[in-house]
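Accompanying notes for the structure given below.
Just one protein chain is left out here, and the rest sit where they should.
Then we have subunit A:
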Amino acid sequence: MSLSATKFVHPITTPPTSRSSDKPLFSTFFGSNHTKLRFNKPIVAAQRRSSSAASTSFSPVVAVSSDVVKEKKLKSASNLLITKEEGLVLYEDMILGRFFEDMCAQMYYRGKMFGFVHLYNGQEAVSTGFIKLLKKEDYVVSTYRDHVHALSKGVPAREVMSELFGKATGCCRGQGGSMHMFSKEYNLLGGFAFIGEGIPVATGAAFSSKYRREVLKEPGADEVTLAFFGDGTCNNGQFYECLNMAALWKLPIVFVVENNLWAIGMSHLRATSDPQIWKKGPAFGMPGVHVDGMDVLKVREVAKEAIERARRGEGPTLVECETYRFRGHSLADPDELRDPAEKAHYAGRDPITAFKKYLFDNKLASEQELKAIDKKIDELLDDAVEFADESPLPPRSQLLENVFADPKGFGIGADGKYRCEDPKFTQGTAHV
């Protein structure tokens, strides 16, 4: 298996010949005083693709160089990577993510939600590209930037919005908040506030999957876990410990790094000795892949392979998605440190705009169809906000519920009865 690791991404920087000249240089890196570093770029292999894509200023849709993916591509007769239906699903999911986050910002400034709210604008391609390939039983573990992961996984917008408003109808009954989105129904295992904290939990979910398959011998126990985290987390011990364990036991997990180059105000280059995160995969015996995270189809290609690898039981993959967040780290971040030129560069690579163009150019969808989807999402979100507004706040009686799965854990009171039997307990006024 280590052999195939070396076959994955080669750090080739090929000048993108198909780009129009007025676009900013694709490969330079902005936002740091260091010399401009070139990240390895996906190989633009025009000969493997239909030339119709090459004539546009949007870069041809290619996957990262990998022999495995290459083989799969040659099999398909069609030039296109997706069907119309799939295209519309992807588009709708990205629009949902984008519009939802914009609505969050609005609601925050109107005082409907408080605390730390971390928005995902600009990174939608990663969430959509990966999560839309999963089954409902597959697990997703995220960070504090988890609204869009929740939405992509299927958690209704209503429940996410209510949770943000802190209402009792939220997916976590208002007890989690922006940074702790959980859903048992959709197998979203959180939502973690400390970075890196979710990666061991994801490893545990993958372990569970393997255990069910090999010890409990459950047929069809092939759930895959996706762990999403950022570039800052890749300097954290938990990341490395879990890479080791996942590769050691060939756990069905995909580690997805959303490298948006910034950890609040800390540039990835200033924090990391070797900024090429995908390289850290082969060091542990798993393939490391780098992909353009602003392109949903490229992400989807890589994701498909990585997820299928995990499902087959071949072990974990480390996927580094080069992406960017258009807004600050959180709504409280003034975002003054990032170079406006960098922001402009990535704004020009907006995944939604790019994908729209792809759909039009390949005649997969018309302007009207996409506008209809936009309208649908607008209405959905208006409904979600209304629902959240009208939902009740959690009552006092909810305070002491859910602290323990078995409330006997509050112990035996002075009167000999379990504290949870005290009527004040169920009212939430007991002191525990």
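FYI, contacts are C-beta pairs under 8 Å (C-beta built on N, C-alpha and C of every residue); 3 or more make two chains touch, one makes a residue touch a chain; residues count from 1.
Simple rule for what comes next: contacts and distances are computed from a predicted model.
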Of "Exostosin GT47 domain-containing protein", "N-acetyltransferase domain-containing protein", "pyruvate dehydrogenase (acetyl-transferring)" or "Mitochondrial inner membrane protease ATP23", the UniProt protein name belonging to the chain not shown is "pyruvate dehydrogenase (acetyl-transferring)"
In the complete assembly, which of A:G111, A:G237 or A:P423 touches the absent chain? A:G237
Touching the absent chain when the full complex is considered, from A:M245, A:L318, A:L331 or A:L381: A:M245
Touching the hidden chain in the complete assembly: which of A:K112, A:R173, A:K304 or A:R327 does that? A:R173
If I consider the whole complex, including the chain that's not displayed, which of A:S152, A:T203, A:T233 or A:T323 touches that chain? A:T203
Consider the whole complex, including the chain that is not shown, and state which of A:G87, A:G190 or A:G315 touches that chain. A:G190
Omitted-chain footprint on subunit A covers residues 139, 141, 170-177, 180, 182-184, 189-194, 197, 199-212, 214-216, 237-238, 241-242, 244-245, 248, 401-406, 408-416, 418-419
